[in-house]
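A short worksheet on the structure shown next.
Of the protein chains in this complex, one is absent; all others appear in place.
Labels for the chains are A, B and C, by order of writing; each one numbers its residues from 1.
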Amino acid sequence: MDWKRLFTSVEAVRLTAWRREFHRHPELCWQEAWTTARIVEVLEEAGIPILCGPQVIDRRAMRGYSPQQAREASARAAGWGASPAILARMEGVTGAVAVLDTGRPGPTVALRFDVDALPLQELQSPSHRPFAQGFCSQNPGVMHACGHDGHIAIGLGVALAAWAQLDQFAGRIKLLFQPGEEGVRGGLAMAESGVVDDVDLFFSGHLGMGNPSGQLTALYGGALASTKFDIAFTGTSVHAASAPQEGRNALLAACSAVLGMHTLCQDAQGETRLNVGTLHGGTGRNIIPDRVVLEVESRGATDQVEQRLFQAALQVCQGAARMYGCQASHLLQGYAPCGRCDEELLDPILQAAKRVPAWSRVVPRGRMDASEDVYCLINRVRQHGGKGAYLGLGADLAGRHHSAGFDFDEGALLAGAQLYLSLLGQFLGC
Amino acid sequence: MDWKRLFTSVEAVRLTAWRREFHRHPELCWQEAWTTARIVEVLEEAGIPILCGPQVIDRRAMRGYSPQQAREASARAAGWGASPAILARMEGVTGAVAVLDTGRPGPTVALRFDVDALPLQELQSPSHRPFAQGFCSQNPGVMHACGHDGHIAIGLGVALAAWAQLDQFAGRIKLLFQPGEEGVRGGLAMAESGVVDDVDLFFSGHLGMGNPSGQLTALYGGALASTKFDIAFTGTSVHAASAPQEGRNALLAACSAVLGMHTLCQDAQGETRLNVGTLHGGTGRNIIPDRVVLEVESRGATDQVEQRLFQAALQVCQGAARMYGCQASHLLQGYAPCGRCDEELLDPILQAAKRVPAWSRVVPRGRMDASEDVYCLINRVRQHGGKGAYLGLGADLAGRHHSAGFDFDEGALLAGAQLYLSLLGQFLGC
Amino acid sequence: MDWKRLFTSVEAVRLTAWRREFHRHPELCWQEAWTTARIVEVLEEAGIPILCGPQVIDRRAMRGYSPQQAREASARAAGWGASPAILARMEGVTGAVAVLDTGRPGPTVALRFDVDALPLQELQSPSHRPFAQGFCSQNPGVMHACGHDGHIAIGLGVALAAWAQLDQFAGRIKLLFQPGEEGVRGGLAMAESGVVDDVDLFFSGHLGMGNPSGQLTALYGGALASTKFDIAFTGTSVHAASAPQEGRNALLAACSAVLGMHTLCQDAQGETRLNVGTLHGGTGRNIIPDRVVLEVESRGATDQVEQRLFQAALQVCQGAARMYGCQASHLLQGYAPCGRCDEELLDPILQAAKRVPAWSRVVPRGRMDASEDVYCLINRVRQHGGKGAYLGLGADLAGRHHSAGFDFDEGALLAGAQLYLSLLGQFLGC
Partner (left out) sequence: MDWKRLFTSVEAVRLTAWRREFHRHPELCWQEAWTTARIVEVLEEAGIPILCGPQVIDRRAMRGYSPQQAREASARAAGWGASPAILARMEGVTGAVAVLDTGRPGPTVALRFDVDALPLQELQSPSHRPFAQGFCSQNPGVMHACGHDGHIAIGLGVALAAWAQLDQFAGRIKLLFQPGEEGVRGGLAMAESGVVDDVDLFFSGHLGMGNPSGQLTALYGGALASTKFDIAFTGTSVHAASAPQEGRNALLAACSAVLGMHTLCQDAQGETRLNVGTLHGGTGRNIIPDRVVLEVESRGATDQVEQRLFQAALQVCQGAARMYGCQASHLLQGYAPCGRCDEELLDPILQAAKRVPAWSRVVPRGRMDASEDVYCLINRVRQHGGKGAYLGLGADLAGRHHSAGFDFDEGALLAGAQLYLSLLGQFLGC
């Protein structure tokens, strides 16, 4: 393995250019039409075989998908210059997987990059580099405020470098460009497509996450399992003054349920979280509300704890509906299991990191305070006998994750790409 | 009809003595053992035929009856000097009905007197006449604080006077001494016994009720229908720190239900009331409560409005129990329908009042702010073709009804007794 | 008084045409720009002096006014052909008052017509006459679904007829075209302008309201006083999984407040209503909500009962905010006092109705189940020594008031206009 050649085949300047291009074009879950099409375009221009849309996403597992929004996203992508041919192949479904097959026997290593953005209006201020240097979001109200634009850039860089050096590898490389990580929707849908069922080793990582530039967290664990769901309460509306006794007040049911669900977070077997993030209901001041919709998420330190909480929350809603003669129904909107990485991968990761000078400090294990649907993929890999790990790729940040002024040290892009290449070399080098 | 002879046959001094004797011996619902036995004794000594206990009370309709309490009440009555023979005839059931049959054809007129007291500690103060004059309650925590002691005295006075003048009457006189008006329990049980099924004209009245001495309210209407019920929530207790997730918190269910039930009082078809008067639950600070009991009452301006409220309250409790994986059950404790008096009785009452000089002012109609199980009896009379009215017998008050310093102008006793005799004379005089 | 000439000076066909023209152009509260301008235009073309906008509306009392919406409404009105000159005079404020001064001494009689529409999408169905005959709303989501279009038509008809016959009258006639009755916002703002301070006799009425065609309810009373208000809860948002302890959950505060406010509707001094009609809050599923807004209304059978309820509701909100470390603030959005009509006007109204054959049945008194800001004006008239009445103008209805299929028997327009003329003749005829 010629490590030097491998590492220098990635050009920092291209990584930065890609990152900024994607930063300008942020798209939300299931609406990453331009994003997917652009990824496919870059890789296919290089000759890399790539699957996309329904080939890598199981439609039945797409929570929160709106055909109408997908059509609008596709139209917008076309307006931004996406290839009509690629858009047509996608059939309204986002996400792509590049497959670099060496033709030589060997294991299959998958790397996963999440590609979606957040519903946030980007900061318009000279202190904010994307604004100062002119690569701010051009999609109002949407922003890459978590660093997924960087993940895409790293993925493209790794793809082109590995493709260029493919003769140094045996086995197969799969590069997953996953939609809808925010809201934990895309991981399950990609896993259910079967695209990682043949994977022996799986890696993914996240920029920042509390790691400064140069610091790598080798294994993340302890992420909270999470279910995202909506609850709709329906009752009977009636004029509030002339016949209140004929109404069935869906808002009273919803308010009882909100309070009730928030009482459920005591579990001696592991920590739990529940949040009713939004509530919208009612049609007019003098009308008894007949429809109220809540966006809710439950989380738990183990899958069992989370499912117990989720089921208890549903029970609370059923009971609250009954109190006021209403009905409650729920709609699943996302899911991520509780995370765990394979301890056997710690040593290889440490070795891989050593080869990349940018990684001056390695923390063996870290704890996630959030939920991540990468664990849908890691779990699937494991169920088929493979191993997986989730990494923290240090990057100094400007602003917190998910804030309007978020930005990161672009030097981390090269460090990240080289780390992935080092891992590929370690497991597939010939 | 020799009205003068009739009216003077009642002696004010005896009325006052009786009133004070009963004031000293207050007893709660279904525990009026001494009270009933003493009434029977007084009337039987005069030779008046009298039915008591199960003869005039339908055991199946006795809400809130406790055999244990009844036994204790009987023992206390014996200790207070009640006749063992009469207590034996009562079989643990209170209430009595005297029947004065003239042997001459004529209608049957019933008068009803309620006899129970309240769970209240009587005021011990020189400013309180029963204390100053030595006829305070000798039953700690129980007090005649509503005037039913006066009702009994009036009833006894009317009975003896009518019996003495029976030759002036035709038809039959029934004098009902009803237990358990507080909590509206006795009226239904006495009605269900059938004791008023042959009654043509029914009258009852209440001292005070906003009427000063000398003022009579001829017809009361608009009393609120009311159901008295207990709700028990049962869940699963568990140590609150070591396994909260295994508990089913009956207190959370109960608290949701309390709030929920109190939201139900909007009805365009009539006014409503709901009160959760008491709540008791839990066994220890560090134990998740597994049993909570509520005492509740619903009221409504019409029977339909009240029943809708009551049913909605039960639904709230079922739903609240379900929210937290608990069970809810209810126990009926009392019932009074919505009241209405026969308008045809207004004129006869006005005439009857005119004969009694004490009634210097007559108000034709009044509205009750409370509930009264006399309407169980009036409804029953009506269903059998009779007519009924409920009167307000003016009496200046010291203290409000149901307060520890309650007392009334004893001059009202004679005025009340004479009014009833005047009514008897009017309908039965020969 | 030549009644025949007076009555026949109103042409049914013009009334219907006007009604349909206004039906096509429905506008919401404070946005009745086209409506006001068109009224002014019609009357000024006839030579009738008319005040409008800030001349008849006190800006300080305009609840829920949005300058932005007013500008948009003005632009829309211009697009619909409203006179730019009139729009300019209005200065963004809707409402108009025509003053027909006979120059002869006599009392001042005011008639009031409310002119606004409702936020409702009109039914598009052949069974709905406005659709079938092509005069459906051309303002999407807004509809004259209460009959105010008819009120305007009646007002215009009365104005032109009275103006034409002005020689038959002495004293003064004021015709009020009031904006914003829905949501009870316009009445107060018009009253505060002082425009009815010189009025001796005041009449207004409503089509339908339970009266079939030909039936007139002479005096309405018992409307519920009502306050319309918004409550905003503000807290602190934070990521719901990583730092829930740092959040201040405005949704929990709001839900506690909703339940709490709905427990307040028990008052022995009069019936009450409270409704939280809408609740909107939160920004994302995984964010603790930091802002929630509620639209609420309180009502009561007397002004005192309503104000007690309103104040108690504010207290509930303050306490609920404090529970969760949040703030609550309220914004008044509308007000109507409890209604009462002058009994002395009953006989004159009965006489006036007798002259109009269309009114075949007169009900002396009626009860309103709704709230009406006409009582802001009637109260103001009374405070200055005048008298007022609110009438029910029978009209067979298709669909209930405030429903998408609402329509009414247009024959009622002529009956209504003639009744008002009859009243004018009675009080001002010379």
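The rule we apply is simple: contacts are C-beta pairs under 8 Å (C-beta built on N, C-alpha and C of every residue); 3 or more make two chains touch, one makes a residue touch a chain.
Note that the coordinates shown come from a computational prediction; the quantities given were computed from them, not determined experimentally.
Trainee: Taking the full complex into account, find the residue in B:Thr234, B:Ser256, B:Thr302 or B:Gln418 that is in contact with the omitted chain.
Mentor: B:Ser256
Trainee: Considering the whole complex, which of A:Gln69, A:Thr102 or A:Thr263 touches the chain not shown?
Mentor: Checking each option in A:Gln69, A:Thr102 or A:Thr263, the one touching the absent chain turns out to be A:Thr263.
Trainee: With the full complex in mind, choose from C:Gln55, C:Gln69, C:Thr102 or C:Ser242 the residue touching the hidden chain.
Mentor: C:Ser242
Trainee: With the full complex in mind, choose from B:Asp200, B:Asp267 or B:Glu297 the residue touching the hidden chain.
Mentor: B:Glu297
Trainee: Considering the entire assembly, which residues of chain B contact the chain that has been omitted?
Mentor: Missing-chain contacts on chain B: residues 119, 183, 224, 226, 228, 239-242, 244, 249, 251-252, 254-256, 258-259, 262, 273, 275-289, 292, 295-297, 299, 333, 369-371, 402.
Trainee: Considering the entire assembly, which residues of chain C contact the chain that has been omitted?
Mentor: 241-245, 249, 252, 256-257, 259-260, 263, 266-269, 305, 308, 312, 315-316, 318-325
Trainee: Where does chain A touch the missing chain, residue by residue?
Mentor: So the residues of chain A touching the unseen chain are 259-260, 262-263, 265-266, 268, 271-274, 369.
As a convention for this text, only the chains that are shown with their structure count from here on.
Trainee: Based on mean C-alpha positions, which chain is nearest the centroid of every protein C-alpha shown?
Mentor: C
Trainee: So, comparing C-alpha centroids, which chain is the farthest one from chain B?
Mentor: Looking at centroid distances, A is the chain farthest away.
Trainee: Quick one: chain B and chain C, Cα centre-to-centre, how many Å?
Mentor: Computed from C-alpha means, the inter-chain centre distance equals 50 Å.
Trainee: Mind checking the centre-to-centre distance between chain A and chain C? Centres are C-alpha means, answer in whole Å.
Mentor: One centre to the other, that is 52 Å.
Trainee: Could you work out how far the Cα centre of chain A sits from that of chain B, in whole Å?
Mentor: For chain A versus chain B, the centre distance works out to 70 Å.
Trainee: If a residue has to touch 2 or more other chains to count, which residues of chain B qualify?
Mentor: 259-260, 263, 266, 268
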